[in-house]
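Omission of a single protein chain aside, the complex is shown with its protein chains in their original locations.
Going by the order they are written in, the chains are A and B; count residues from 1 in each one.
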Amino acid sequence: MPSKVLGILGTSKNTGKTTTISALLEKANNKNLSVGITSIGYDGEDIDNITGLPKPRIFAKKGTLVVTAKNCLKSGVSQIKTLKETEISTPLGKIIIGEVMEDGLVIIAGPNKGEEISIVIDKLEKLGNKLILVDGAINRIVPLMNTDALILTTGAARNINIDFLVKEIQCICNLFGLPEIDKKDLMNLKSIYQKVVTLIQEDNSKRFLTINSLINLPDVLKLTSNFDDKTNSIFIPGILTEFALKELIKKSKGLLKSKSIIVSNPANLLIGSNPIPLFDILFEMKKLEIKLKVIKTLPILAITINPFYPLYRYGNNKYESAWVDRDKLYNKIRSIISIPVIDIVREGGNNLFDIIKKEFNLSQK
Amino acid sequence: MRKIITKGINILDHIVDSLDIETFIVCKNEKEGKKIGVQLMKGLGFKDTDVVFIEYGNGGARIRLRANVFKAGDHYKWLDF
Partner (left out) sequence: MQLTKEKKKILLVPLDPVHDVALKIINRRLKDRGHETILMPPDIPIEEVISQALKVKPDIILISRTLGYGVAELLGRFIDLAEASGIRSKAKIVIGGKAIKPELAAELGFDAGYGEGADFGEAIAFVEGIKYIPEEEKIIKKKKDITAGYNYRLHHQKIENMLNEITEEILDWCKDKTSSGIKRAHLREKMISLKAEKSKISHYDIDKKITEYKNKYLENCDELIIKYYKEGILPKKVRVLGKKEQKSLENYIKKSKEVAKYKKIQHTTDKPLVFFQYGTGCPIMDIVHIKTGESWGVDGVLHFDPSWGARTEGFLEGYLSHEEDGSIITVQNLEKIKESLNSSTLWTVRAHRGLNTPETVVLAGRLGADLTKINIVYGSLNAGTDPGRLTLDGVEAIKLAAKYNLPFDEPTNEELGGVPAYKAFAGMLIVAKLGLELGAKPILKPLFCYSPDVMIMGRMDDNYIDYNAAKIYALRSIIDAPIWPGEPIGFMTHTEDRIQSSMTTALHAALATSLGVDAITIASSDEAYSRGSISVTSRIDTLRAVQETFRFLGKAEIKPTHKAREWSNELVSQIEKVLENVLRKGSFVAALYDGILGSKEDGAYPGRAGKNTIFSK
């Protein structure tokens, strides 16, 4: 049976990714599930690289498969036996896959490119993992598109303004809830080898641009100069920024009504945008009946919220631990978002694990 | 000789040969400067000391005082560190 891959996506540093993963690991180990962990970056240091405040590390039980980098093996606390050494390089050395020989804290490091993540996931699957956890890094999103489902972690470290957080979560959930294109369109797009911005006309003919992303005004103008009333849909394989999207809507003068804009995945739109204005644009697009679709998306299974944030003291140029009102934060978010909102610290990982188990249809060994 | 003990080890044992103190002492003349310098070293607990250099000017003296910790031929405690 193929393994299931779960990505932990954070909106910034210190949102609780490590806490969430540790809680999940504990539950998975209790249920005797064969688990593997990787990261799309590096996690396991004692002290935050920027704020200098202590960070939790990941506790792994014996038998867990971990992905780490060669240089981390020397400083790791737990004993790890190298099973496979890959050719993937990182600033911390080559990526290796190892088995935890005794319970303890581990340092996880993984490849930072999406295609390399797939290679590592593949190897973990071949080594027998049923559940593979992919720890995010800081706010990175793109490599996590290679997973099967996501947990979104956010909190005061992203922004201490609760209204902002709510709006951002709404926007992200909206994006990840965008409809996937239907099979017919998929077949059509699959025949496009060039991976460039493509206009698909009514008669299925295709107009190719030379660029793969819409970032700024010149990009948009290149598109609109090729756009006419026979254009059915626009495919943007690379980045679509909020600015370009706004300009496109403005300059297309109503030609986009009932037409589709297709992006590869929600990440490609999220990374080039600020969530609050993007949310408004999405709303406007709905009003203008412009369809926004993705080739592939992932479900966000749950959201975990961390009331903690590092408070910068200008007086002594240091960071201090601080927290926002936890209850206010949770209640507000729960009142607006329909996806399960979990407080890992208070509830532990049980609920979260159950949600994942259900989605992934995980059974015991 | 003076000892500065931390965790059972005399820190001064780490000094290879000597400890120099360079400073500017307020004094009337060179002679007084030397006297004060020697008193300073004694006060800090050093016994085998010397005034290596002194130069008087503007109400004070530029001075370099040396406390000998290990001399050639001694049994050097740092040798086994």
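Methods note: a contact is a pair of C-beta atoms (placed from the backbone, for glycine too) under 8 Å apart; a residue touches a chain by one contact, two chains touch by 3 or more.
Since this is a predicted model, take the numbers as computed values, not measurements.
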{"item": "Which residue of A:L124, A:A137 or A:V324 touches the chain not shown here", "value": "A:A137"}
{"item": "Among A:S3, A:T20, A:T64 or A:T90, residue touching the chain not depicted", "value": "A:T90"}
{"item": "Option from A:K113, A:K206 or A:K332 whose C-beta touches the chain left out", "value": "A:K113"}
{"item": "Residue of A:I8, A:L25 or A:A69 in touch with the missing chain, whole complex considered", "value": "A:A69"}
{"item": "Footprint left on subunit A by the chain that the document does not show", "value": "12-13, 40-43, 45, 49-51, 69, 71, 89-92, 109, 112-115, 137-143, 195, 211-213, 215-216, 219, 238-239, 241, 243, 264, 267-268, 271-272, 310, 312"}
{"item": "Residue numbers in subunit B that touch the chain omitted from display", "value": "16-18, 20, 22, 50, 52-53, 55, 64, 66, 68, 71-73, 75-76, 79-80"}
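The definition used in the following text is that only the chains that are shown with their structure count from here on.
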{"item": "Chain centre separation in whole Å, for subunit B relative to subunit A (CA means)", "value": "64"}
